[in-house]
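Each remark here refers to the structure printed beneath this line.
For this depiction, one protein chain was excluded, whereas all remaining protein chains were kept in their positions.
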Amino acid sequence: MNPLRRTLLAAAAAIVLKPLAALAATWNKDGFGAKTTADALKTLGATQPLPSKDLLIEAPEIAENGAVVPIEITSNVPGTTSIAVLIDKNPFPLVGKFDFMEGALPFVKLNAKVGETSEVRVVAEARGKHYVATQEIKVTIGGCGG
Amino acid sequence: MKRIFLVAVLVAPSALADPTPQDVQKLMQRDFHARGQAGMDRVVQDGLQRLCTESRDNPPAGAAKAIEADQMKTIVFPEGSLMGDWKRGESIAQNGRGLQWTDKPGDAAGGSCYNCHQLSPQEASFGTLGPSLQQFGKLRGNGPEIQRYVYGKIYNAKAYNLCSQMPRLGLSGTLSAEQIKDLVALLLDADSPVNQ
Amino acid sequence: MAGPMKMRATLNGGVTDVRVLMTHPMETGQRKDPDGKLVPLHFIQNVTLKVNGKTVVESQISQGISRNPVFTFRIKGGAKGDRIEVSWIDNHGETNQTETAVA
Partner (left out) sequence: MKKVLGFCVVLGGAFCASLPAQDAKKEIQRYRQMVAEGSPAELFEVEGEALWKKPQGPNKVSLEKCDLGGGPGVLKGAYARLPRYFKDADRVMDLETRLLHCAVTLQGRRREEAAARVFGSADRPSEMESLSAYIAAQSRGMKMAPGLSHPKEKEAYAMGRALYFHRTGAWDFSCASCHGEEGKRIRMQDLPVLYKPEHARPVVSTWPAYRVSTSQFITLQWRMNNCYQQMRMPEPDFGSDTTVALILFLTATGKGEPYRGPGTKR
């Protein structure tokens, strides 16, 4: 990492991690480095998220290719300020964390890599509490490449 | 050269006569070039390919029987048992490489069996161009005659069904005798997952 | 030099959909190049969405996001002509950004 980025991250880490309006682009090194969902959730302070049907996942049950799996997430939990996306069976489950400020709806659609058939786990933070929803995605590699 | 129409070929929308296999071969000889192990000899049709092309895989019975007999003569049966190791057979069935310009001549070639057939129940990604071969040995036993039939069929499928889509895996030099014996085991060996 | 980005912001029914595409290999560090060498870890870490200069979404992502990432975000309300900006920075410090007006 070039020196500038290292100092930037060090400075960011020193400040209490509240999604301040982009004081410095923070990146949850421990969360993204975690090898299990449980460890990743610990870094987000979300060890016991409450299952919620107001947290909606729109994703195919079968993906013809794990390299690109479309996942659409909408949180109808009032006061949602962030959404984290994890793929349980991936080497590093945490793939994204999105902080929503005034003016944005708690919604995101993305393409993720799903290494093998796995649960997609979405954790939303609203008014200091965490909520969770999951869906299984079966992965096959279609095609007949020679 | 008067063009002979063997069997009712799909009628071309225009009055223009359809190109013959000879016309197509001539164009290919001009438009293709060798690459890697894929040489230009492959562009020249043999009698079997020509008859199946002209008849859209519905050859007249007489002509078909004659060529099938010729093809049967090309099958070389090794000495002794025709059953090899079904574990090696499974990886040969999974392996889709062999004879392509992207395959180096030394590389191990496979039978591409899962492309077209269902074999072991564990493999869900199987093709349906060929019949399912699940329980093949359980249903037909694994005596010498069935071993010979399966070996011959893999070596040269066209000896049994002239215009079959199954490649002539032995005759074309794709698979060795050893590899074919391993596939025979995959199909017939009682311990093979195909027969569980 | 970072590859092209493409973005579209369309207002419908009181919500602005922002779809942004980014050219980036998102290398996991596990992939081998044609002559067998491991391609180093190289992925976008932060994506920031701004409306008229104010940050509305701050994203942190990993190499688990697909190559050539595509994101859709939603903004409450928004009016024709609002200035939408998206920027990214990756683990090598490379950046790119693009902006458009709400259609």
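Read from first to last, the chains carry the letters A, B and C; within each, the first residue is number 1.
Here is the rule we go by: contacts are C-beta pairs under 8 Å (C-beta built on N, C-alpha and C of every residue); 3 or more make two chains touch, one makes a residue touch a chain.
Computed from a predicted structure; not experimentally measured.
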item: Missing chain: touched chains present in the view; value: A, B, C
item: For chain B, residues in touch with the removed chain; value: 10, 12-14, 16, 18-21, 23-25, 27-28, 30-35, 38-40, 42-45, 48-49, 52-53, 56, 94-102, 110, 112, 114-116, 121-129, 158, 165, 167-168, 172-174
item: Absent-chain interface as seen on chain A, which is shown; value: 58-70, 72, 109-111, 115-117, 138-146
item: Missing-partner contacts on chain C, residue numbers; value: 3-6, 19, 21-23, 25, 66-70, 72
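Quick note on the criterion: only the chains that are shown with their structure count from here on.
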item: Maximum inter-chain contact count - chain pair; value: A-C
item: Farthest-lying chain, centroid of Cα atoms versus that of chain A; value: B
item: Shared interface positions of chain B, touching two or more other chains; value: none
item: Interface hub residues of chain C, defined as touching at least two other chains; value: none
item: Residues of chain C that touch chain A when the two form their complex; value: 15, 28, 45-46, 48-49, 51, 54-67, 69-76, 89, 91-93
item: Partner chain C, residues of chain A touching it in the complex; value: 1-2, 4-5, 19, 21-22, 25-28, 32, 67-69, 72, 87, 90, 92, 94-105, 107-113
